Structure formats: structure tokens, C-alpha cells
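Heads up, one of the protein chains got dropped from this complex, but the rest are sitting where they should.
Chain naming follows the written order as A, B and C, and within any one chain the residues start at number 1.
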Amino acid sequence: MGLPFIKEALTQLFSKPSTANYPFVPREAPPNYRGRIVFHPELCINCNMCERVCSGGAISHSGVETEEGELITRRFFLGACTFCAHCSDFCAKNAIELSGDYHMVAREESDLVVEGTYLKKKPAPKPIPPKPAEQAKPEPVAEAKPEPKAEEAADPACAVEE
Amino acid sequence: MFKKIIENSMAKSPWLFHINAGSCNGCDIELVAVLTPKYDAERLGFKLTGSPRHADIVVVTGPVTAQSKERVIRTIAQVPDPKVIVTLGSCPRSCNVFKGSYSVVGPLDNYVDIDVSIAGCAPKPEAIIDGLALAAAVLKEKRRAK
Amino acid sequence: MSIDINTILMYLLYALVFPGLLFSSVFGLWLAGVDRKVVARMQKRIGPPIMQPTYDFFKLLGKETIIPANAATTTFMLAPYVGLVSLVVLALFIPVGGFQAFGGMADIVVVLYLLTIPSLSIIFGGSASGNPFAGVGVSRSMVAIMAYELPLILVLLAVSKAVSGNGMLTFSLEGITTYQKLNGSLLFDWRLLPAAVAMLLVIPCEVGSHPFDVGEAETEICEGPLVEYSGAPLAVFKLSHAIKMFVMTALFAALFLGGIATGMLWLDIVIALLICTVVTIICMSFLHAITARLKVEQVFKFFWTVVSGLALVSLILVWIGI
Partner (left out) sequence: MSMQYYQHFPVLSIMILFLGAFLVALFHKSRFMRTFITSVAVIGSFAMMIALIKPVMLNGEIITYWLGGRVPDGGYAIGIALEVDAVSLFFGILVSLAVLLSGLYSFRYTKQDDARDKFFTLYLMLAGGVMGIVLSGDLFNIYVMLEVMTFAAVALTAYRSWNPNAREAAFKYLVVGSIGSSSVLLGIALIYANCHTLNLAQISALAMSKMNPSMLLAFALLFVGFGTKAFMVPFHPIAADAHAAAPSSVSVLISGVFTKTGVYGIIRVCYFLFRTMGMPAVQTGVVLIGSVSMFLCVTMALNQHDFKRLLAFHSISQIGYILTSLGLCTALGIAGGLYHAINHTLFKGLLFLTAGAVLYSTGTTKLEKLGGLAKKMPQTAALFMIGAFSISGVPPFNGFVSKWMIYQATYEKAMETGSIGYALVTVLAVVTSVLTLASFVKVGQSVFFGEMPIEYQNVKETPASMLVPMWIMAGLCLATGLLPNLMFKYLLGPATGAVLNSPAYIDSAMGAGYAASQMPDMSLMADPVIVFAGAWKPLSWLLLFVIILAAVALASLMSKKRTSESGAVIDSKHDTFFGGEENTFSQVASGDLFWGFKHNMRKYLGFMSNAHNGITNEYVTWGVVDLAIIIVYCFIFI
């Protein structure tokens, strides 16, 4: 009966432990770690690709009709997320990002939800071209990112940060 | 004074019982990783017990499958009060990718109240430590409420 | 025997405070804490605080006690307390650093038998819980008792023979310590060295520590006999486990290192307690850190061959009187 660990045990007794003293010493996640989802609603173009590719069904959206358009809330439920990063990979606008924050611990379900609300404007009535009054609010965002939004049917999203 | 000692001890010595409700074993492995020298949950008083009767914190992994449902509910019922139920990973919280499977009847909160959820697939051991620490605090709270 | 109030109070003090209930609990929990800490350090971990077993104990006191429907209630609830109390009484009989609260009441054979009561309390308590895991655990614990009893009696007989010269046999613990005070500790008698090693191996089996904790293998059979216990009775079992560490190490100290005498009683006691701690570290923590749990038949075989062999060598050496 061999006992190969005698030396190991004795040397370890008098050397420094290899434990990372975690809660007392904060620890960064390694690079490219896929942690808490960060959603940039202002970038979202409401293509719903993320929802389609999400295998866990963690992504959903709901909308409220307002006079300006539909106020859409995109909801990422981390409690159903597999952190596969498909959503961010498929996001044409890079509106979804997986951060290095892994502290996803919650007592309430709502603490595990990442949400973003943005406005999906009503499509401009085609036959009547001049409608300058409506363009007033979303202008600054739309201008910040030079994007080819002209082709899109439902385009310039108006971000309303929650 | 005696009450105070017990309350403080509650938070300092939470024992875990781990139930696998049809998990893919990813979270199970991470839970065990928490006990390894690298993370060493024992320094916070955590200990994995073999019997639900000894446990304070029930850690459930996996979406609740049709086969495991009865067993999970029964085992959780067998844990003496005060107890804290922790879901580890996304599955017990929401069934995750297994949602809609003919054999999955979860998530867990259809059957019992979840106290703490740890998200992640699988959560990082640090996150598990976070979650367990939170659970220990909840445990102390529950004891105080008694 | 004249009975006055002071004597009674003194004996009560012995029984309840030192070295009785209070002291043995505190020191036992300290030993358990040291054990866990040292094991953790040997495994490259930080490990729990030394106070951890105490926290565990108090936490368990605050938990609910569930009596299973299948259990024989009286036995189930009574067993832990009987085990604890008999262990504390046993602690009173074992000399600590030459200090013996109640001398002349029990000899080594009695100690051997009194040691089975706590094990029996676990066995019958577990058996009374009506759980099949407990059934398996009971069987394994019993095999562990069978395993260590043979080497333990061989060790005790060897020690007894070594100290009882000129035709007078003594089994008494006082006799053994007195002999050592006069002739030096038995650990330094080379004939008894194998017996001492055997005793060091018996201690973890008796206490139920790695690698001989077949009865309470929590990963295989859900802590065996303890599976249905919760709350205060479990706390009492954990405390008994801790006190058992104290009793067994103190027994080792008394049998093999009883010859340490500085002239001051308190210093002797402190040294004896230090010896207890060191013995705990050597035979429990160290073994725990370097081995994996043995199978039950391996435990039995190991004790009846290797350990008993060591003890038998000592017995024979002592008998042929080199």
C-alpha cells in the first residue's frame, strides 16, 4: 500500500495555501468571459434575431403603443440564459454584449432581468412626404451612428433608457 | 445571548445538500470545484452533507425532470427548518434550453419557493460562493424570524 | 468515607466542569477544529476557522428536529444523549497529565468496554431510525468496531504486561501512569513501539475519521447511521465525536506518554493537552489528508492483519521479556 502523498501533505502544511480568498479579495473574470448581458437599447434595431437564436428562450420583448410609436422593452432573463453569446454574435448592431460581470445572484427574479426599452417609431405615412414635426426628438441618436437606415422599414429607433 | 450565538452560528456554518434534478452535470462540477483548494468553501463553513436532514441549504441543479420531480419535492420537504433553497445555474430557475421537452416539468418554482438563484450556465465558482454567502445570510434572517 | 459538602461540590465540579462535561466538550471541539484546519492546510487550503465545530454545534442546536415516521422514537431520541454522557463519564476516568478526577473506578478493560457504548449509541440510534442507509451504516460501523477491538485489546494487554512486573498483574490506569512516572514513558520503550503505532492507527478507526470512517461515509451511504438525525440530537452526536477525539488521544497520552512529570500539576495537564493535540494531528489529520476512504472489508483486513500484527509483535516482545 503506497502512500505517495506524505511528502506533499507535509510540505503543504508549511507553505502558502493556494486558495484565492475570494469574497475578501475581489477577482476579475478572465478576458472574454461571458457573464451578465449588457444591452444597449439605443443600438437595437428590433430585428429580433437575438430572440430567434436564443436557445434558452431567455430573450423576449413586449411593446406598448404610444402616439410616437411602439415602446418596446427587450427583456433578457439571465435565469434562463446559457451565456452562449449567440445573441451578441448575431446582433447586427452589436447592441448586445456579454460582460465580465459574473455576480449574478439574486433573491428576486427581477434582479436577474436585464431590460432595455426603445421606441419603434410608427412608420412614416408613405403618400404624405412632408412630416417634419416628428423627426425632432430622435435626431441626435440617429445622427451619432452613421447607419444605413434608409432601406429599413421600421427604422430610426428612439432609445429611452430605463 | 444564547439566541444570538445560534443566529450567528447559522450564518457561519451552513451545510449544503445538493440535489441533481436532471442536470447536465456542468453545475455539479462547478459546485464541487467550490470545495477544491482553489476556492475552498469550507473556510466559510460550507460543508457538503450526505443527508437532507443535516442540511441548511438545498442546492438544486438541473431542470426538474418528470422522473426527478417527486424525489426533489420529497427531499426538500425532508430538510429541517430553517432552510434555504438555492437554484444553481439557469435550469432550475427556468428550464433553460430544456424548456418544452416532453420529460421536463420544471422550473422548480412551480413546486417550491426559491430563496436564492445563482445564474450562469454554469456559474463561475466565485458566483456560487456569492450565492451561498447570500443564502447563509438568508438563513440567519429566517432563523431570526422564527 | 466521610461525606461533607466540600467534597461533594468538588466532585460535582470535576464531573461538570473539569475534566467533565464542560471542559471535555470545549477541548473536544477545539481538537475537532484543529483537525479540520490542519487537514485543510495539508490539502493546500485555508480551511475553516478553529471555531468551526463550535459554530456547527450551535447551529445544529437551533435547527428543527425531525423524527421520522418509521423511527422507534424513544431509542432514536435517547441514543445520542446516552452516548454523550457515557463518553463524558469515560473522560473522567482517564488521567490527564497525572490528574485523575475519579481514580480507582475503571481499569483499561473497562475503558475498552465503555468506549463501545458511544459507538453503540450511534449504531442503535441509526438502527432505530428505520432508514436503509442507516442499516448499511450500522453494519459497517459494527464491522469497524470488530476491526479495531482486536488490536486495541492486544495493545492494552501489552501495556498491562509491560507495567506489571514481579507477578502482580495490573490493569489499572493509575498503575500504568505511576509506572511511567518511575520508569519513563512507555513510548520510549522500544518493545512497545509497534503497539504505540498500532494504537495510533486504532484511534482514527475508533473515532470514525478518515480513512476508516466506513460507517459514516457521507458520499456513499449518506452519513450512515446519522442519516435521519437532525437538529439537537445530531449536534449531540457531533459533540460526542469531538469528545471521543479527546478521550482517545488522552488515552494514548496516558498509556504511552504518561511519564511526563514536571512537578507542577497544571503544567503537566497543559503538556498532556498539547500531546492530545499533536496526536490528533498525527493520527487523524495527517492520515485524513494523505489517504482515501478504505472499503469496509479493507478496513477489517487492515486491522486484523497489519495493525493486530504490530500489536502482537509488541505483546510477544513484552512476554518473552527482552
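Criterion: a residue touches a chain if its C-beta (ideal position, glycine included) is under 8 Å from a C-beta of that chain, and two chains touch if they have at least 3 such contacts.
Since the model is a prediction, treat every value here as computed from it, not as a measurement.
Note on the chain not shown: across the whole complex it touches B, C. Only one residue in the set B:Lys12, B:Arg53, B:Lys124 or B:Lys140 touches the chain that does not appear here, and it is B:Arg53.
The missing chain, though absent from the display, is touched by one residue of C:Tyr55, C:Phe171, C:Phe237 or C:Phe286; that residue is C:Phe171.
The missing chain, though absent from the display, is touched by one residue of C:Ala32, C:Ile94, C:Ile108 or C:Met248; that residue is C:Ile108. Of the listed residues C:Val26, C:Met51 or C:Leu150, the one in contact with the hidden chain in the full complex is C:Leu150. Contact with the undisplayed chain is limited, among B:Ser9, B:Thr75 or B:Asn96, to B:Thr75.
For chain B, the list of residues touching the undisplayed chain reads 2, 19, 51-53, 68, 70-75, 77-78, 80-81.
Touch with the hidden chain on the side of chain C covers residues 12, 15-16, 20-21, 61-75, 81-82, 84-86, 88-89, 92, 102, 104-110, 112-114, 116-117, 120, 123-124, 127-133, 135-136, 138-140, 142-143, 145-147, 149-150, 153-154, 157, 160-161, 164, 167, 169-172, 214, 222, 227-228, 231-232, 295-297, 299-301, 304, 315-316, 319.
As a convention for this text, only the chains that are shown with their structure count from here on.
Compare each chain's C-alpha centroid with the centroid of every protein C-alpha atom shown, and the nearest one belongs to B.
Chain centres here are Cα averages; for chain A and chain B they lie 27 Å apart. Of all residues in chain C, those touching 2 or more other chains are 40, 43-47, listed in ascending order. Each of residues 37, 40, 43-44 in chain B touches at least two other chains.
The residues of chain B lying in touch with chain C in their complex are 5-10, 12-15, 37, 40, 42-45, 47-51, 53-54, 56, 78, 80-82, 143.
The residues of chain A lying in touch with chain B in their complex are 17-23, 27, 29, 33, 35, 55-58, 77-84, 102-107, 109, 112. Looking at the complex, you find that chain A touches chain C at residues 3, 5-6, 8-10, 12-13, 15, 17-19, 21.
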